[in-house]
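Dropping the structure in here first, questions after.
With one protein chain removed, the remaining protein chains of the complex are shown where they sit.
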Amino acid sequence: MSTIIKPKSRLPEFVNPHPVKLQTPSYLTAERGVWSWVFTLDHKRIGVMYLVGILTSFLMGGVMALLVRTELLTPGRTIMDADTYNHMFTLHGAIMTFLFIIPSIPAALGNFVLPLMCGAKDVAFPRMNLASFYLWVFGAVFLVAAMGLNGLDTGWTFYTPYSTTTNSSVISATMGVFILGFSSIFTGINFIATVHTMRPKGMTWFRMPLFLWSLYATAIIQVLATPVLGITLLLLIAERVAGIGIFDPALGGDPVLYQHFFWFYSHPAVYIMILPAMGIISELISAFSRTRIFGYRFLCYSSVAIALLGFLVWGHHMFTSESAMAAVIFSALTFSVSIPSGIKIFNWLATLYKGSISLTTPMCFALSFIVLFAFGGLTGLFLGALATDVHLHDTYFVVAHFHYVMMGGTLMAFIGGLFYWWPKMFGRMYNEFWGRTSCLVIFIGFNWTFFPQFLLGTRGMPRRYYNYQPEFQGLHVVSTIGAFVLGVGLMICAAVLIHSLFRGRKAPPNPWGVATMEWQTTSPPPVHNFEHTPDVTDPYDLEDFELIEDTGNYERGRSKSSVAEAAL
Amino acid sequence: MIAEAAAAAAHSSSRFRAHHFETAQQQYAAAKLGMWLFLVTEVLFFGGLFVAYAVFRTLHPEAFVNSAELLDTRLGAINTVVLLFSSLTMAWAVRCSQLGQQRGLILCLSLTLIAACLFLGIKGIEYSHKWHEGHLWASQYAAGEASAAGVFDRAGTFFSIYFAMTGLHAIHILAGMGAIGWVLKRSLRGDFGPNYFTPVDTVGLYWHLVDLVWIFLFPLLYLIG
Partner (left out) sequence: MNNSPTASVDQIHTHISSPKQMISIFVTLLGLTALTVMASTWPVGRFDVWIALGIAGIKAILVAAYFMHLRYDTPTNTLLLVFAVGVVVLFLGVTLADAIQLAPEVEAASPAVTLQ
């Protein structure tokens, strides 16, 4: 079946001839009033609040990106002076990294979906969950406050000695990031404890959906790596406030030590960004090929392998500052970490092969992910090879590489996941045509923006530079135009989703015909998640589902599906 | 008051079981796992400082050896014994809560708090000595005539590490005292008994970790050279 579900009627919700009446109120309407949200312990509401927060941060970071790109239209001053430019790219990076991309999938989607996928009523520690959200808010306040104080011009990496001597509001910003780190840690602790102790009977480790595996692997990194960032920033603050001197050569310290400390977290952090994204892609590819995911166990093991190997390669951010011996070792290890990612891509492609593909909006984003992530990941190999890195280090090649994997990768998966779980979260379907159009515009705009940056990099354009040689202007102008196209695509995306909240068709429990447990409850779910205890089944057995045309719901046939069957 | 606490504890069984857990055992196991995960973050947090210590000590061994002699080994050893004792009383407190021995629980928690205060007091004395002698962290290192031991190349680096490690440790002691105080307050209310003692257990785990960190800090800072 490759049916794309078309709504029977384009009439607004209140005249829909087939209204779906809920027996119990959904989690959105059960309690009303601001305080019921402020003090909620419901993981679904916390997920929604996180979603609003991170999307606001994404908007802020995106506006800064457009300002940076506008400035780069001409070699000299275009719209701002050099100092302002330094603040602009720093805040773009810091906001996008710490406020948006690291929390995005785990906190906004994971919080909502994980307990539902486990058939549980909530995460293991609901109060810690709410605390993690408020820590995110406080961290955001401190980080954004830096903008209103003396700004931040160190680059998002806060390298010493500049970060210990500059006049900008480094303390406010790093205090913010420190607090955000705890938000991340609390999410990680919650997810690991939930997956360990709250899975239903019958859901053994190798019967877990791949999104859960990816969130689990991510949580391991969050718990192990984030504290190192914490101590790094604390020492940085101590250096600025008290002159503790651990990173300052004039006081007997070592700036390369700062880099070791910083990258020991920040490299695993990129796996915090990509692993949940890969989990989403596994779900989407399987769902919209209407077939079992290929190589399930390899996908599980590769998630854990990426999490572990990710701790062995931080020195590849330091090829020009560390010893030659370390550079050689890290370069060799860096090649190894690409292998599990490659395994995933082959498994997804094998799933697609001879699948019954439906190009729904989530699927379009998933396919975009595969193309863009593969591309971005491959360009990482040039950076990992010492001989080429000498030329490419600190050029636009690096900038293009990480935008391909973080934006072309994680952001695409995040948006795809948002479209996928949107019906479950808000009970609304959206306009497929405009959803798919937004994906096309985003895909075109993204490549328009960042492909020229690979060329800029190989031709020698350094990153973070305000001025540049006139010969680079052509490619910069192309890239900037692309950035605005990308912005338009994202605006269409936002419009589609917001419009669906008001005019979208009411969503059935299982609009995609998927077997994971969150689709066994109403859309949106009631407060305690499930009216009837859900069945534990093979999460990738999709053959059993039949589409009921007038509700758009997929229902299980009578043949299989019980726990007894699953236990065999 | 103790009798009331005992009576309340007898009824505490299902009062504290959260709605999203099936059984008290599941909730207990989850709570312990959660606390161990938090302790993992603490190990990595302090671990960074141990890395800094290792790098600076390896590259400047004389500075470390000479500066370490400026620390008062006796006070450090006393503090080590104090903290080990507090671990004993904390472990005993957990046992008391498991057996519903309200008096013992309150006594052991109080002893743990007193030991913690003693630790901080001795630490305070050490810090004030260093302040007067001018043996402070790198940018403030100003020992001159005031210090009989003299000035060594890069001594400031040693004291940066010393203050960073013991200072962060002291902050954790303070936080631990807060947590133990909260558990003590709940014990006085009779919240704990054989079927619910999780907070005593998990706060105990945190406290033992604080002791564990000191077990390594003491020889590495005080006993070298």
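Letters A and B mark the chains as written, and numbering starts fresh at 1 in each.
Convention: a contact is a pair of C-beta atoms (placed from the backbone, for glycine too) under 8 Å apart; a residue touches a chain by one contact, two chains touch by 3 or more.
Remember, it's a predicted structure, so these values are computed and weren't measured experimentally.
K.L.:
Out of A:105, A:228 or A:399, which residue would touch the omitted chain in the full complex?
P.N.:
Only one of A:105, A:228 or A:399 touches the chain omitted from view, namely A:228.
K.L.:
In the full complex, which of A:256, A:343, A:386 or A:478 touches the chain missing from this view?
P.N.:
Going through A:256, A:343, A:386 or A:478 one by one, A:256 is the residue touching the chain not shown.
K.L.:
Please give every residue of chain A in contact with the chain that is not shown.
P.N.:
Interface residues of chain A facing the absent chain: 196, 224, 228, 249, 251-252, 254, 256-257, 260, 264, 311-312, 315, 322-326, 329.
K.L.:
List the residues of chain B that touch the chain left out of this view.
P.N.:
Chain B touches the chain not shown through residues 13-14, 17, 22-25, 28-29, 32-33, 36-37, 39-40, 43-44, 47-48, 50-51, 54-55, 58-59, 73, 77, 80-81, 84-85, 87-88, 90-92, 94-95, 98-99, 141, 143, 151-157, 194-198, 204-205, 208, 211-212, 215-216, 218-220, 223-225.
The rule is short, and it goes like this: only the chains that are shown with their structure count from here on.
K.L.:
From the mean C-alpha coordinate of chain A to that of chain B, what's the distance rounded to whole Å?
P.N.:
Roughly 37 Å, centre to centre.
K.L.:
Please output the residues of chain A touching chain B within their complex, sorted ascending.
P.N.:
115, 120-126, 128, 185, 188-190, 192-194, 196-198, 223-228, 230-232, 234-235, 238, 242-246, 248, 251-254, 257, 260-261
K.L.:
Quick one: which bits of chain B touch chain A in the complex? Just the residue numbers, please.
P.N.:
Its residues touching chain A are 18-21, 26, 29-30, 33-34, 37-38, 40-42, 44-49, 51-52, 55-56, 60, 137-140, 154, 156-157, 160-161, 163-164, 168.
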